[in-house]
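One protein chain is absent from this view; the other protein chains keep their places.
Moving on to chain A:
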Amino acid sequence: MKDKLQEITKRAMEQIDAAEEMSALNDVRVAVLGKKGELTAVLKSMKDVKPEDRPAVGQLVNETRSAIEEKLAEAKERMEEAELDHRLKSEVIDVTLPAKKAKIGHLHPNTNVLQEVEDIFVGMGYEVVEGPEVEYDYYNFEALNIPANHPAKDEQDTFYINKDILLRTQTSPVQVRVMEKGKLPIRMIAPGRVFRSDEVDATHSPSFHQIEGMVIDKNITFADLKGTLQEFVKQLFGADTKVKFRPHHFPFTEPSAEMDVSCFKCGGKGCRFCKGEGWIEILGCGMVHPKVLKMSGIDPNEYQGFAFGLGLERITLLKYEIDDMRLLYENDDRFLKQF
């Protein structure tokens, strides 16, 4: 019996080692371990073994079975390995072939900048609001302390529909509309399209965008204005950006200022970009004029605040080094794809 088992084992092992395909392994399994297999036959003949020898023989049979099964499993794994190996080798690709790109469009450079600006101010607790582009003269001028006959109202600057209605020349009227609602405190920015009667050239467009900002509360100071705008430009242009405030005049703010930032190309040393000055003028700002507060129904003795306005295109052109404003409105695909 023992010899027989040894012989079965030996033969099975040889056949397994010789097997080159999965099917050969299966043949071995069926021939040895199957219902009609040799080992099964041995087990069936156990009844001829003397009862006292049965445990020992039984054990021997089981050992033989495990040995063969183990060998089969090993062979299977080896074969699978080889097969995978073969597949991987045959599947080598040229990774430098062109990519298959999803054809995604591009946002307008103005939108990219605007979203950045919006994100910064939203992060500081500002609401983003809008106002009409076709606007009453009252909101665009009068309520902003620009009375009738002010030179700024001259026809050469403003597109009029009729004497009361015009295309807004600035986003500042949105300030008034928000203040009139009477909900205080106010922290807002108002981006939007504005219109001025300028002929189209490399630096002018009769239609462009501004971003207006305003904060009104009980104790808002000029120092807060400085701090807020400094924080804003640091986020927009980088933490090293320096700011400079120069006195200026706007009818709807007092005191008023213009803000310069250190040139973000040369860091303030002076270059072609900043015309050698090291500074770039970026926005106008100031404390909301008490008259403007009053006209909008806010008591200037209780509340004060600041406001600022910046030209979106100006920042877009600076940021992306675009040298001709007309490109922004031509919509050439080769231009838009760069942003």
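Just so it is clear, a residue touches a chain if its C-beta (ideal position, glycine included) is under 8 Å from a C-beta of that chain, and two chains touch if they have at least 3 such contacts; residues count from 1.
Rule of thumb we're sticking to: contacts and distances are computed from a predicted model.
Between the listed names "Oligopeptide transport permease C-like, N-terminal domain protein", "NADH dehydrogenase subunit L", "MptD family putative ECF transporter S component" or "Phenylalanine--tRNA ligase beta subunit", the UniProt record for the complex's undisplayed chain reads "Phenylalanine--tRNA ligase beta subunit". Within the set A:64, A:210, A:241 or A:304, the residue that contacts the chain not displayed is A:304. Of the options A:245, A:264 or A:308, the residue whose C-beta touches the omitted chain is A:245.
Of A:22, A:107 or A:202, it is A:107 that touches the chain left out of the display.
Considering A:13, A:33, A:79 or A:336, the position touching the chain not shown turns out to be A:336 (whole complex). Mapped onto chain A, the footprint of the missing chain covers residues 102-108, 110-111, 115, 118, 121-130, 132-136, 149, 151-152, 155, 159-162, 165, 167, 185, 187, 193, 195, 197, 199, 206-207, 215, 217-224, 226-228, 230-231, 244-249, 254-258, 287, 289-291, 304, 328-334, 336-337.
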